[in-house]
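Complex shown without one protein chain; remaining protein chains in place.
Letters A and B mark the chains as written, and numbering starts fresh at 1 in each.
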Amino acid sequence: MRKQHRIGRQARTAVAVAGATLLAVTAAACSSSSSSSAGGSNSNSNSNSKVTITEFDYYTGGANDAINAYNAQFMRAHPNITVKRTAVPYANLITKILQDASAGDMPNLLIIDNPNVPEVAATGQLVPLDTMPGFTTSGYTTGAISECTYQGKQYCYPIGTNAVGLFYNKAMLAAAHVSPPTTWAQLQADAKAATTSSHYGIAFDATNDEQSTWQLEPFFWSNGASLTNVSTPQFQQALQVWVNMVKDGSASKSVLTWGQDPDLTQQFLHSKAAMIIDGPWIFPELNAAGWKYNQQYGIVPIPVNKSGQKVIAPLGGETADIGAGGSSAQQHAAWEWIQGLQQPATMEHVTSMMYYLPSKPAVVQQYLQGGPEYNVFAQETENARPRTTEYGANYPKVSQAIWTAIQSAITGTSVSSALQTAQGTISGISKVSG
Amino acid sequence: MTRISAPTRGTGAAARRKGPAATPARSRRYRLRRLAHWAFLLPAGAYVLFAFAIPVVYNLVLSFEQTSPATISHLTAPFAGWSNYTTTLKDPTADSAIVRTFSFTVLSLLFQFLIGFGLALLFNLRFPLRRFARSLILVPWLLPLLVTGVIFKFLFQLEAGAVNQVLVDLHLIHQPVGFVLSPGWAYVTVLITNIWIGVPFFTVLLYSALQDVPPELTEAARIDGAGPWQRLTRVTLPVIRPVIEVVFVLGFVFTVKVFDVVIGLTNGGPANSTQLIATWAYNLSFQNFNYGAGAALSTVLLLIALVAAPLYIWLNRESLRGDAL
Partner (left out) sequence: MRPATRRRLAAAIASLAALAALVVLLFPLYAVIVASFETNSQLFGASHYSFFPSQFTLSNYRVVLSQQGSHVISSLIIALGTAVLTLAIALPAAHALARYRFRVTALLVASLLIAQILPSIVIANSLFLVYHRLHLLNSYPGLIIADASYAVPFSILVLRAFMLGLPRDVLAAARVDGATEWRAFTRVVLPMSRSAVITVALFAFLNGWGDFIFALTLLNGNTFEPVTLSIYTYVGEFSQNWGEAMALAVFAVLPAAMLLIAAQRYIAAGLTVGSVKGLSIVIGDTSCASSIG
């Protein structure tokens, strides 16, 4: 998810310190893994000719350190390849990529947020990976593969995955004599009970962008609703839960302007909200503030309407893609780069520095031993659904209709008429299938 | 080079009109001088062509094209007929943005004029702080519009916002208001911000107009027994009317295209309740990458703004003449 890289200022110093130690570990661990990758696929690249590949991402903070470390390590293992990295602010990323795509001037390697992959693939400027030597879809979570599928071809590998969960302040819930909610009824009751004069019971993201759709998706997907038909009772019930919590004062109206990070994180850390909906990208900030999992805070899956329903969260995380237009030597070098990230040890280290989950279940098992705070997210990503399955390249338009409905409903329009308006828009959007 | 260049039809004709008295040497010098005159206009001509004429024409062309991210690299895309206009204008968000732009413009101008004129009258009085106050009133002009939007977002916050604090302290409200968090209030907040921005402009121009009202006129009216209100409506307002007209025309032109303030303050939200034509056109072009639809809406904005053009030119009719004194 997009806010992954946005690590608050307070956290930055902590990350820098942690980064230094992690780098040493990464270098050691990666060098062993990369030698195996180099050995496996070296036959593909001409051994002596020099190749320069351009790499394009929008990482800052810990993820920035991780990508720099991986690039350095990759170049050590492949002395004939030079990786030139460019980092661009997230807000400009997709515009820049689409510009480059339309000019036929793509970088060799791109890191793209997964809901944008079909949109970029539709320009015809991404290289399908199916044809690359050694490409395999086995060993990955289902969602991680399908988020990279566009019109039957695979265009990427995930860098890592994530999802949203419900973070709660243990002391506040204890003071309100409630336990973490698992159903919507409990969620609303708990949020109300945990609301005091100095803090709200819950905060979530209802901003006018993709983030709010992404946070509501686990609610309506788990309840059996879909993106195609948003005026169903299942969808209305889900949105009604959010509206109720704002109406009864359990959540601030400011949820309309609070992004996931750092806004919600700050609410949580300043003890202004007993619960927040957020994801693993906020761990560095919690760590920097000295908050520890299972001491100050806990995490549970997003509550469902009726107990027994399975949580279906949207799958988050960025993907690594290869741009068309480079020479075949460059494309193969880029493929080497992506392959290197698939080595279990490298995957584990890079994803941990970026606060992602690995996209291979086998690696996740290993990963969780060192980080129990990832448990909920690991469970959710197993069943997580890519956002682009139905609408592919047109997902962003559908999402805009939904977040507009979310904002209308929270600001006083009835849930049913807000969603009817959204349905009117969505019905006119064609499915560019994923 | 210039010496051997063929004479243009215009200068040739001008030279011929000079009749038999014009020797070849004189007419060549004349032509050279004319060329030099035109050369002075060249940079401006090229600039107007590149930065105004081409974009306007190209925007019009785009509005009839079926664009997509894949067509960015081509200057033209498949012809789309009126479909960009029909689909864009059928969209309720665009409709309400157009209506809102109108009401926003009318209300902004009304309050900017009333407050600005009031302050201009105030500064026209004699009092100790006058000069000091008059120079400070310019300060809101210093701020880039986007920065003003961001600052007002900070002031109008729900949690620990300054405006809420003032209103609570004055016992005007009991609970803080979520100013940018509900459609109605968000609109009012953007409106207040825009009025705040425009008041100094109205004040300064109307004040300078008041300065030009001959004191003999008001004095004569006073001697004739006219009260302050009559002196204002019968003498002052008619005298400064030309300035008022210009202020309103320009205020209109600059308010219909408001963009920065909205983006900084509400980003068009919540639920698109503060989208104006310019911000929604931006959204269509640069967030949905539908340049054709964005161009169609931009063209609508252009047409609305151009309504003021004849009036504006008429008000400046004197500057159209007067190419020589």
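Criterion: a contact is a pair of C-beta atoms (placed from the backbone, for glycine too) under 8 Å apart; a residue touches a chain by one contact, two chains touch by 3 or more.
The model shown is predicted, which means the values in this text are computed figures rather than measured ones.
Of the listed positions B:Val99, B:Leu114 or B:Ala133, the one in contact with the omitted chain in the full complex is B:Ala133. Although one chain is not displayed, chain A still touches it through residues 6, 8-9, 86-92, 95-96, 99, 102-103, 198, 257-259, 262-263, 266, 270.
Touching the omitted chain from chain B are residues 10, 33, 36-45, 47-48, 50-52, 54-56, 58-59, 62, 72-73, 75, 119, 122-123, 125-130, 133, 135-148, 150-155, 160-162, 164-165, 168, 196-201, 204-205, 208, 212, 242-243, 246-247, 250-251, 253-254, 256-257, 259-260, 263-264, 278, 281-282, 285-286, 291, 294-295, 298-299, 301-302, 305-306, 308-309, 312-313, 315-316, 318-325.
The rule is short, and it goes like this: only the chains that are shown with their structure count from here on.
The geometric centre of chain A is 42 Å away from that of chain B, both derived from CA atoms. Contact residues on chain B toward chain A in their complex (touch as defined above): 69-74, 91-93, 157-159, 178, 180-183, 267-273, 286, 288-289.
Residues 95, 98-99, 101-104, 119, 122-124, 207-208, 252-254, 256-257, 272, 396-397, 400, 404-405, 407-408, 410-413, 418, 421, 425 of chain A touch chain B in their complex.
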